[in-house]
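Notes follow the structure.
Only one protein chain is missing; all other protein chains are in place.
In this document, chain identifiers A and B correspond to the written order of the chains, with residue numbering beginning at 1 in each.
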Amino acid sequence: MDVNAFLDGFGLVTEPQNLLYCLIGVLVGMLIGVLPGLGPAATIAILLPITYSIDPVSAIIMLAGIYYGAQYGGTITSVLLRLPGEASSVVTVFDGFALAKQGKAGTALGIAAIGSFVGATVSILGLTLVAPLIAGWALSFGDPEYAALALLGVLLVATIGNGNKLKAMLAAAFGLLLATIGRDSFSGAERFTFGSLQLTEGIDFVVVAMGLFGVGEILYNLEERHGKPHVPAAVANIWPSRKDLKQSSGAIGRGSLIGFVLGVLPGGGAVMSSLAAYATEKRISKHPERFGRGAIEGVAAPETANNAAATSSFIPLLTLGIPANASMAMLFGALLILGISPGPQLVEERPDLFWGVINSMYIGNLILLVLSIPLVGIFVRILRVRPAILAPITALITILGVYTINNSTFDIFVMIVFGLIGYLMKKVGFEPGPMVLAFVLGSIVEDGVRRSMLIFDGDPTGFFTRPISGTILAAFVLVALWPAAKAALARRKAATVAAAPAERDDADTPTR
Amino acid sequence: MTILIGYVPTPVGEAALEAGLTEAAARGDDVVIVNSPRRGATVDADLVDEAAAAKLVARAAEAGVNARVDHTTHGADVVETFDGLVASTGARLIVIGLRRRSPVGKALLGSDAQRILLDAGVPVLAVKPTA
Partner (left out) sequence: MSDERTPTPEPGQDILAEIQAEVAHELEEERPPAGGPAYQVVGALVALVVGLGGVVLSYGYGLGSPRQPGPGLWPFVVSIAITLMAVALLVVGRTLTDSEKVTRSSVLPAVGLLTFIVLALLMPVIGFEIPSLLLCVVWLRFLGGESWRSTIITSILTVAAFYFLFLYGLRIPLPHLF
């Protein structure tokens, strides 16, 4: 690891301008984590036009701050209102709200903040050490490896993410197809442009992202969702006791590791790691019946894990140029806008950006630790504002924002079209996330495949004979067939269980 | 008969509750404590939770009054909710607390109390909090 570059990164981060953008980013992140409706991916999408007007490093620092800041914000509503602000805070609801009912809301929030900080910091340390290694190793990747890796990434997001797997894969395939619109870089032929001059350059990623995530979410939220008003639990005691800290130290440690490992997996990320960490704590606890009734580990573990995962999910993006989830896909697009191509060469070509972003996370998490508790009261007060008032503000930011990119109303219309597509997709049960991800990676996959075919002189088995790409594709096939295999196994298990009901009273050993 | 008491957990609401309970005890009325949150908001500071609601009912019982708490939400017009409750319960009186509002404040933020005073279909008892 280049220690000089690492230290230079800190110098960059502590510049007042970057500190300010870091602060703005994490505050906005916490805010949207608290507010129902928009998530970090949608917010980053909506704020993408900002990247055109500010310094690249500042822009990425801010957008990154939004992502991991949102993980802190989601906890507040989980504990105080029994309403998960983010999907990764759903598990915190069980023990967090139970603690709040016992008058210990402050303890829960405090432990969540501490755990989040520790988890994130452990993850950043891991990121600092591991990322340059992976990037160095990946420099030896050729086109076949790239194509295979990008394809695997798309598939993992489609299958591990929530929602029906087949539909997610369909959405992803559609995204791949969308990426082919425009002039083919290899042959110069125009594909799917239908004679339109505007489409010759392909569809602008920012417009697609703002439409699918921004406008789509806004329209979706307009529809009546009968949320009941809640009474927030009072936050009386602020800080957890030493006993609480000691009791949760194990959970925090384990949660950090679980989060770090699962966060790197595309499609895994914060949600999966919070569930896994909670389940692990429950399984190894000597008194598992405490969970769900106010066990402090039940708050510490998932909150630590989701922040650790949010941080480690930067690794695939920064080292391989493969976004691990929708928010990372937005950052990928932001980097493209700034003229930076993400990939293993990022460490060497733009060490200021690489280390600037990573080091900003240390500071960002420190800011979040310090601010998250004092700001709880303010956030609860902000929640009193009716969403109906915030909606037009968000809508205007989006629509005026997309105009400012190219001063073009055509962009607005394209965004509206994709907003409609995004809304309809959600109505019919498709996730827009895999589609955006595949759209972002589409040209990488296609270029990689075509160049590989030229290398292999037309022989597709070349993918499998090369060791690395072969392994990656084997993993691809495994992941693709896993759901079907699991379903078949489950059906066979159900058949044997039905055939021998008397044996069910015996200890049920989990099959995994 | 029934009377409606508009309640929020503030001194103004408390004053209304006290006056309303006294009135109900004197005439032998039942009471519906109207704690109506604004529709759409995630958090409403004026909403009381179940524990607090139970305490209100207990307080009413101590005063010899049969009470229940109603949480019907209201939209932009709170009078509609009250009118609806008057219709469904046959209430003969609404008791609300009055808060001092400057003319500018009333112009910008409006006054639910004023709307109820002017538009409700039954007599309204407006109570000011004891200083």
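What to note about this one:
What we mean here is this: a contact is a pair of C-beta atoms (placed from the backbone, for glycine too) under 8 Å apart; a residue touches a chain by one contact, two chains touch by 3 or more.
Predicted, not measured: the structure shown is a model, and the values here were computed from it.
Among A:Lys104, A:Arg254, A:Lys282 or A:Arg466, only A:Lys282 touches the chain left out of the display.
The chain not shown here is touched by just one of A:Val57, A:Leu152, A:Leu219 or A:Val299, and that residue is A:Leu219.
Contact with the omitted chain, checked across A:Val13, A:Ile76 or A:Val90, is made by A:Val90. The missing chain lies against chain A, touching residues 53, 82-84, 90, 93-94, 97-98, 163-164, 166-167, 169-170, 173-174, 176-177, 180, 184, 186-187, 189, 191-192, 215, 218-220, 222-227, 272, 275-276, 278-279, 282-283, 288-293, 386, 388-389, 391-393, 395-396, 399-400, 403-404, 407, 409, 412-413, 416, 419-420, 423, 426-430, 446, 449-450, 453-454, 457-460, 508, 510, 512.
Remark: the residues of chain B touching the chain excluded from display are 39-40, 75-77, 107-108, 110.
In this section, only the chains that are shown with their structure count from here on.
Taken in their complex, chain A has these residues touching chain B: 35-36, 77, 81, 83, 227-232, 380, 383-388. Residues 37-45, 47-49, 73 of chain B touch chain A in their complex.
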